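Single-structure report; data block below.
Only a single protein chain was left out; the remaining protein chains are all shown in position.
Entry: chain A
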Amino acid sequence: MGKVKGRSGPLAQRPDNSAFKQQRLPAWSPMLTANTVLPFFYLVALLCMFLGVWLLLTVQGTQELKLDYTEAGTCKGCFDMRKNASKAAEPCECRLDFEIKKAFKVIFLNEQQILTFGSTQVASSTQKKRGDVFFYYGLQNFHQNLRRYMDSRDDGQMVGRKNKLMNPSTYCIPFNTDQAGRPIAPCGAVANSIFNDSFTLHYRGQVVPLLRTGIAWYTDKNIKYRNPSNGNMTLAQVFNGTAPPPYWHKPVYQLDPLSPNNNGFINDDLIVWMREAAFPNFKKLYGVLRRAATPFTKGLPAGNYSLNVSYNFPVQYFRGRKEVVLTTLTWFGGQNHFLPVAYLVTSCLILLAAVVLTVVWFKFGKTGRKMQD
């Protein structure tokens, strides 16, 4: 490890006198002293307390309603019917009545935002929309996070690569081709198992209007999922030669009969579903209350509602539950009691620790006697 240097003379091999080589780099050496630790603990406790209270107050202003409709109301019949795989294709409608005791109040920030939302143009994601009422469907015990399940998709196909469309990735096996050998679009277990119940909410005989688009991430809708384009061909032509996933009732280019821009791989429901949940119990956005007309301009009024369900998705196989969630939001997301409570508890713990530390310091460390030995 001898240093070869161009120097010569009696001190040719003398090491350089640099701070780095002599390990004398200027440095800051902090130490855990009472002067720093104790105030820090008290401050953090205060901060957590403040955050906790603030978050709690915010959460108090939100409302959430969860309806498990798996076997509720008339859906019991559908539930039984879905047990039978041979009747999987038969439609089943059911109804669920419920009452909202307290109106889902919308907190307006300014009027203009509503107007923006009134349109079907999905420019909303760039806007802040607080206090809207959100309609979710939830699944329990559905493992979207299984490794093989998550892998069973082809991003290349969904981003509109033509070769992938006709030749899906082997990850999609066994949902890559149908029995006739036609490629499945979209392929894979994830797409195949898409949640296909649909809902209409009624209030006093009036359909509660839901915005069914603009519910996916902007990046997903505009970048991650693209339809394969081929000149002026229609979607149906583009997908010609492919088969829909086996559990689907309609092909991918007919997912949304109302809006041509919401079909194929860029269908919002498909995109939302394809964003796999991290845990087996999850909820996914179904729609946002459209507040264009009364009585919904200020949210959902109190009263009796009924939910019409087109009951397709079988959950009895995996002992799952289905639910519908109506909720309003806060600035830090949906109704989430955990964070405020956790902050409050943490703050208490830190405070307790701070007191203990203070006592210990006062009794033992303050004199510095132990430091002297």
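Methods note: contacts are C-beta pairs under 8 Å (C-beta built on N, C-alpha and C of every residue); 3 or more make two chains touch, one makes a residue touch a chain; residues count from 1.
Following the convention adopted for this analysis, contacts and distances are computed from a predicted model.
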Problem set entry | Omitted chain (choose from "Thiamine pyrophosphokinase", "ribose-phosphate diphosphokinase", "General transcription factor IIH subunit" or "Phospholipid-transporting ATPase") - UniProt protein name | "Phospholipid-transporting ATPase"
For this session: From the listed residues A:A27, A:A89, A:A180 or A:L258, report the one that touches the chain absent from this view.
Result: A:A27
Exercise. Looking at A:K105, A:R275 or A:R321, which residue reaches the missing chain?
Worked result: A:R275
Problem set entry | Residue touching the undisplayed chain, where the options are A:M81, A:V159, A:A292 or A:C348 | A:V159
Seminar exercise, completed: Among A:L57, A:V207 or A:I223, contact with the omitted chain is made only by A:I223
Exercise. Hey, which chain A residues sit against the chain that's not shown?
Worked result: 1-3, 10-17, 21-34, 37, 40-41, 44, 48, 51, 55, 124-125, 128-130, 132, 134, 136, 141-150, 152, 155-156, 159, 161, 169, 174, 189, 192-193, 215-220, 223-224, 272, 275-285, 288, 314, 317-319, 329-336, 338-339, 342-343, 346, 350, 353, 356-357, 360-361, 364-365, 368, 370-373
